[in-house]
Each structure stands twice: as C-alpha cells, then as structure tokens.
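Here's a structure for you.
Removed from the display is one protein chain of the complex; every other protein chain stays in position.
Residue numbering begins at 1 within each chain, and the chains themselves are lettered A and B in the order written.
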Amino acid sequence: MSAPRTPLGRLGRVVHWAFTLAVLAFLVAPILAIVPLSFSAGSFLHYPLPGLSLQWYREFFGSPFWIDSVVNSLIIGAGATALATTLGTLAAFGLWLARLPGRGVVVAVLIAPMVVPSVVAAVGLLFAYAPVGLANSHAGMILAHTALAAPFVVVTVSATLSGFDRTLLRAAAACGAGPATAFRRVVLPLIAPGVAAGALFAFAISLDEVVVALFLAGPGQRTLPRQMFAGLNDNLSLAIAAAATILIALSILLMASVGWLRGRAARLAARTGQP
Amino acid sequence: MKPLILAAALAAAALAAPAAAARDLTVVSWGGAYQDAQRAVYFQPFMQARGIRLLEETWDGGVGVLRAKIQSGANNWDVVQVESEELLVGCEEGLFERIDWARIGGRAAYREDAAHECGVGAIYYSFILAYDRARITGEGPRSWADFWDVQRFPGKRGLRRGPKTNLEIALMADGVPAAQVYPMLRTEAGVERAFRKLDALRPHLVWWTAGSQPPQLLASGEVALTSAYNGRISAANRNDGRNFAIVWTNNLYTIDSWVIMKGSPNLAQAYAFLAFVGQPQAQAQLPPRIPYGVPAIGADALIPAAVKAELPTTEANIATALHIDDAFWLENIDRLTQRFNAWAAR
Partner (left out) sequence: MAEGSAAAGLAHRVRRTGGRRRLAAALLVMPLFVFLLVGFVGPIAALLARGVQDTEVPRVLPRVTAALAEWDGRGLPDDAAFAALVEDLRAARAAGTLAQAATRLNYDINGFRTLMFATARRLPVPGEDARAALIAADPAWGERATWAAIRRAAGPVTDFYLLAALDLKRDTDGAIVAAPAEQAIFLDVLARTFGISALVTLLCLAAGYPVAALLASLEPRRAAVLFAFVLLPFWTSLLVRTAAWVVLLQREGVVNAALLGLGLVEAPLQMIFTRFAVVLAMAHILLPFMILPLYAVMRAIPPGLGRAAASLGAPPWLAFLRVTWPLSLPGVAAGSLMVFIQALGYYITPALLGGASDQMISWFIAFYASRTVNWGMAAALSALLLVATAALYAVYARLAGETQARMA
C-alpha cells in the first residue's frame, strides 16, 4: 500500500486508521473494563467506583470455593500439560521423521480434538469415562484435558520442527549416535522453545476449558472457569471480576512467555543455518 | 528428561486417583442466600460437630438431572434437596434410597407431610409475587392478574423457567379461583388456556432458573415484577437492605425434601447429616436467617414471633395459598415440560 498523495487518499487513510483503532479498542476494552471493577469498594457492577478496596480479592482468597478451584485448575493443568507435551512432542517428532502410511488417518485422529465441538466432546467423554470410574476424578479431567490440548502441542512442535535441519540428524548418526541419543542431544535442545511454547499452549487450554469440566468434574474437581460459570449463573458478585483479573494476568504472562519462546526458536533456527 | 516428565505425570494421576475413589459427602441445595443460611446453621456446624468433610453443590431442579446422574453411572451427589414432584417421580423410578427412619430420629419426629418413604422434609416455602418498593413507589400489584398488567406496571416480568408454577399462575391471573386450577389443568383446554395466557406476556418475560436470581433481577431493575421464593425476598431485604414487597395473595405453597441418591458411597455420612439437620434446635436457627417453615416437631416453639409473621406456614399467609398438587405434576411433569420447552424456545 503506497502512501496516499491526494487529499482524498489522505482522508481515506485517516478513516482507515480511525476504524482500525476503534476495532482494536473494541477488542481490549471489555477485558480491561472488568479489571478496575475488581478493586471496587462497593458492590456495583458499574463506574464510577465508590472507592478502592481489595475486599473482592479478600473474598476470593478467603473463600474455600475459589481457593479449591484454583488448586484444582493447577493440578489438572499441570497433569494435562505434562502428558500432552510428552505425547504431543513425540508424535510431532514421529510425523516429522518419516512419511507414515495412512498419514491422513493418523493426522485426522491427532487433530480431531481441535475440530469436535466442545459440547459434543464433553458429552461423549462423560459417557465413556463414567463406566470406568474416570468421571468425577482428577485423573479423568487430566486425561480429558490431555486429549484436548495434545493437538496444539503437535501443531506447535511441528511448526518448530519444520524449521529444523535434517542434515543435523544424519550428522549425529554418522557420529554414532542412536536415534534416541540423537533426539535427546541434538533435536530436543534445538526445538526446546517450541516444546515449551506447546506446553504453555496446553496449559492455557486446560486453564480455559469449562464445558468438559461442566460435565465431567464433580464437586471435588471444580476448576476456576467452572466456578466462574457457576458464579455468573447463580451469584453475580465482583469476586468474579477479581477472578477474571487474576486469569487475565495469567493470560498476559502466558502470552508473553510464548512470544519470547517463539523469538528464541526463530533465533535458534537461524543459528543452525536454515534458509 | 522425557521419561521424567512422564513419570511425574503418572505420579500425579496416581495421586489424584484415590481422591476420586473416596469422595467426600456432597450435599446439593439451591444456592444463593438460602444455601448461605444452610451453610451457617447446618453445613458448618455439622462439619465441626461430626468431623465429616462436606462438599456443597448447587442445582436448579429437574428430575432429569437426577436421572442423568444415576443412569450415566457418574453420580457424584449424595444428599440432594428436591421439590415435591421430584421426590415422587424419583422415588418411583428408584433414583433414591429408602429412608431408614430409625437412623434419623423416627417418623414421629417430623410433621406428617414431611415424612415420605424416600425423603425427609427440609423446608416449607411459597412462590410469591415480588416487586421493589424502591421502583414501584405508588400502589403496588396485589394479585397475579396485576402481574399481567403491563400498562400499570411497565417493565419485564420474571418467571421460573419450566411449566410448574407458571401454568397455575397463568390460570389464576386469568381469573380461575385457586380451587379450580388443577381440575382445569387436567383438561387439554385448561393447559391450552394457560399457555395462551402466558403467550400474552411473552414479550415481557425473563426466565429465571436459580432461586438466587429473582432478587438480583429485581435489584438491578432487570424485571419490575417477578415470581420468587418468599425466603429469598425477605433475605434480600434483611441482608442487602432492599425494600422488596411480597404479595401473598394466591401464593403457591409446597415443601422441599432431602433425599439420598441411590447407591451413595457415603450412606453413613448422609444419615449423620440428615440426623443433624433434623434436630429441632438446628432447624429453629434457619427461619431467622431466611423465613422458610421447618418440619421438625418442636422447632416452631423455638422460632421468635417476629420471624413467624414472614413464614409461609403462618395463618395469614397460607389463607389464600394454592397447594401445589404433587399428584398432578407426577403425572404430567414430563409431558408439560416438553411442551413448555418447545413453547419457550420458539
């Protein structure tokens, strides 16, 4: 797009900028609007604030409802992240290593959880997990979230691997390294940022997930989003704004980490002399 | 490094698994101010006195939810507070344990209408018409017929999602006397008339599902008038300094019961809980916090007179009440729920 030279073109450019900024404001304003409310000294859901207070955070951290849900979210998130990252990284490496027969079917299965609508997945998992005792358990939630998150690990790690120089593997083999050693000593360090980014994605997905939790989790496994859903339905208080603010802070942290890791992955790829 | 992560994950799963096998006693009630009151007078004293961990859950009714819990094999509830027709339907379908009265003080310890083979009474309560005096400052509505008068009382109307109570309210608003409501609903023409009456109000309706919602809808001005549980409205006046009014004319009076879900792995704890909340001294603590009637014999004598005036069981309040007909809803809840859902979703 060239710089506009005519007055009309300049006007168009101004309108274009104004529209873009308005849309960007629309994107972030609702999220940012909820943050100051969580520091309100009153209990109204609107501005101006009657004063500043940490009362809603006190309520959040003082209530076993909210605290238990944070602990559950962390347990389930950590378990699902570890499993999804391990399985997903191995699978991505396998897909990269050789072209498998029936690859279309394999890939379809691996990305199925990205495609299946969440309610369908939740109902299906409930019916399958209940008879074997996995409903209403942390283990069941971890397995379910692993399934939902693993495809994102596969995609993220695959993207990193696509920038990886295959000759390095041959070099490692020439030096006498077996495939396992080659993977551990050569491949893994180079794709580590991609793996870490995949792990963060997996954690973010588990942390965000609410529909499967609605169906599969018992009262002992209520996660933070599940608790927020109950709060929005039942008892709309500003403690929800506090919970939301905490989650927004976490999101920013995860987002910044992934951004940083991606930059690192790109630099590492550049150093190995990729085109 | 990989095997390490995998081992850690498996260890986490292994640690998590026993927690699933032995879950804590889970008690399910109706949320909001009501459950807050129950927590203060029942749940926490019970946990302290008996040293049994209790998890709370809330729901908003529907026997289908209980059926789904039992039939999916993933039931995670032990003690549930249910409405009267849910008690009958669920009992008939074998969703609940039969009550062993010897373990909770004997049948004679409760008012007669509170002792059922599958459940023990929890509270007596009424669906009433409520509005906010802060918003309707002049003369307020006095009957369900006024509920339909959107000229005099502009604004949205809140009703509970589902056919139960709404069909009755619609007929009474249409001039049917309370005694004639159920005979009329047993005819196709009566059901048709009730839905037609609801149709007239359709553009003004907001549905609530949880008992905590009507006070919130009133407080935020989301609705001008609403049906509500009497106790929630009084609780909002007391705890949140609201000035809500209750219209007792033709209130819909009924009882809720505690049931134990079939096959509960926490049967002993469940009975311990029911025995605890069945004590008159414990039950007498509830109405001062939220004015619902309680069924334990001897509890009434312990309730202050000022509180009694707000109870649905009081003479003045029960005079024009319509007793919700459980037999009618036992026969018709499925059929009319289906019809109601199709009507509401349109």
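Rule of thumb we're sticking to: a residue touches a chain if its C-beta (ideal position, glycine included) is under 8 Å from a C-beta of that chain, and two chains touch if they have at least 3 such contacts.
Source: prediction; values computed, not measured.
Q: For the chain left out of this view, which of A:64, A:124 or A:189 touches it?
A: A:124
Q: Pick from A:75, A:91 or A:217: which residue touches the chain that isn't shown?
A: A:91
Q: Hey, which of A:70, A:106, A:177 or A:192 is the one touching the hidden chain?
A: For the chain that is not drawn, the touching residue is A:106.
Q: Could you list which residues of chain B touch the chain missing from the display?
A: 62, 64-65, 67-68, 71, 92-94, 156, 161, 206-207, 220-222, 331-332, 334-335, 338-339, 341-346
Q: Which parts of chain A face the unshown chain closely enough to count as touching?
A: 1-2, 4, 9, 12, 16-17, 19-20, 23-28, 30-31, 33-34, 37, 44-47, 87-88, 90-102, 106-107, 109-113, 115-129, 143-144, 146-147, 150, 154-155, 158-159, 162, 179, 204, 207-208, 210-211, 214-215, 225, 228-229, 232-233, 236, 240-241, 244, 247-248, 251-252, 254-255, 259
As a convention for this text, only the chains that are shown with their structure count from here on.
Q: I'd like the Å distance between the centres of chain A and chain B, where a centre is the mean of that chain's Cα atoms.
A: Result: the chain centres lie 38 Å from each other.
Q: In their shared complex, at which residues does chain B touch chain A?
A: Checking each residue of chain B against chain A gives 1-2, 5-6, 8-9, 12-13, 16-17, 19-21, 23-24, 26, 31-32, 55-58, 72-74, 76, 209-210, 212-213, 216.
Q: Show which residues of chain A lie in contact with chain B when the two form their complex.
A: Per the touch definition, chain A meets chain B at residues 75, 78-79, 82-83, 85-86, 89-90, 126-127, 129-131, 133-140, 142-143, 184, 188, 216, 218-220, 230, 233-236.
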